[in-house]
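Inspection log for the structure reproduced underneath, given as structure tokens.
Below is a slice of the complex: some chains, not all, each in place.
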Amino acid sequence: MSDRGILETFPNPAVGRDYVIEHTSPEFTSMCPKTGQPDFAEMTIRYVADQTCVELKALKLYFNAYRNVGIFYEAVTNKILDDLVAVLQPRCLAVVSRWKPRGGLTSVITAEYKREA
Amino acid sequence: MSDRGILETFPNPAVGRDYVIEHTSPEFTSMCPKTGQPDFAEMTIRYVADQTCVELKALKLYFNAYRNVGIFYEAVTNKILDDLVAVLQPRCLAVVSRWKPRGGLTSVITAEYKREA
Amino acid sequence: MSDRGILETFPNPAVGRDYVIEHTSPEFTSMCPKTGQPDFAEMTIRYVADQTCVELKALKLYFNAYRNVGIFYEAVTNKILDDLVAVLQPRCLAVVSRWKPRGGLTSVITAEYKREA
């Protein structure tokens, strides 16, 4: 299973300003837990940092670690949200996964976290 | 007539979080009840789950079951909404059908359900 | 002049639900009343039905009836709105006409009706 320990951070260079950071990988791949066949998605994260930002190369390695993991669309999207929230402690954060067609059906899963005031 | 019994579910892996699941089939086809000619649509469902999510392969088979059914655009869009709401008991759910041109006219039907608070 | 009597209706299959029906013809054509030259538009109607929906083939014939009518962009868009509101008695209805370039200028006219509460 992908480990949130892979995620590295660096200090937010503009603490106190509410600005938006978005990273998108068109190369996310995991496995279907039922059939063992590969799934492919475009994975986007979008967040407002508090004290720390996620380091880009570490984020890539964290995504790569799902390559041979069997996990459903809904579960992986929520797990990425949980991992990033735990590591970054952001003001808010969203994860959007857009999956290539399976059985003719494309899918989009969108999960969001918002820190309580 | 397509049977909502085809629809299978699995437990929502993130109960309590309001996240959005969307599935789109560009291969929906049914029949015109007046002329008997085939109609073609891109069919999208979008919902916030409560306890259960719809299984992707079952959703495909449910859509396929309309292949030789004579039914109007407005009726089939509302029936799919009713079936999915009955099976999933979601927090909210929308169905959008985008139909290929007939007599030069393309059509889009959008129906939504929202659970009362 | 195009006659609203061409417009036929059928009973709304989901009375009481606020869902949206949209039909678009990329093949609308009328005449410029000043020059007698043909004009071309993509014509879209979008509405929430009350008791009745407009029949698709009748809508096509109603649009076709403008083929040799001399009428300005603004006037024809408002007349189509008036005719459809009179026949359908909808909860709300919009007409959008997108005109091909004349003298290098493209035009879009958008008119809306909303039933008073």
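Think of it as A, B and C in the order they're written, each chain with its own count starting at 1.
We take it that a residue touches a chain if its C-beta (ideal position, glycine included) is under 8 Å from a C-beta of that chain, and two chains touch if they have at least 3 such contacts.
Everything numeric in this text was worked out from a predicted model, so none of it was measured.
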Identical protein chains in the complete assembly, only 3 of which are shown: 10
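By our rule, only the chains that are shown with their structure count from here on.
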Chain whose averaged C-alpha position falls nearest the assembly-wide average: B
Inter-centroid spacing, chain C versus chain A (mean Cα positions, whole Å): 45
Whole-Å gap between the CA centroids of chain A and chain B: 28
Multi-partner residues of chain B (each touching 2 or more other chains): none
Residues of chain C that touch chain B when the two form their complex: 10, 12-14, 17-27, 49, 53, 56-57, 59-60
Partner chain C, residues of chain B touching it in the complex: 72, 74-75, 77-78, 102-112
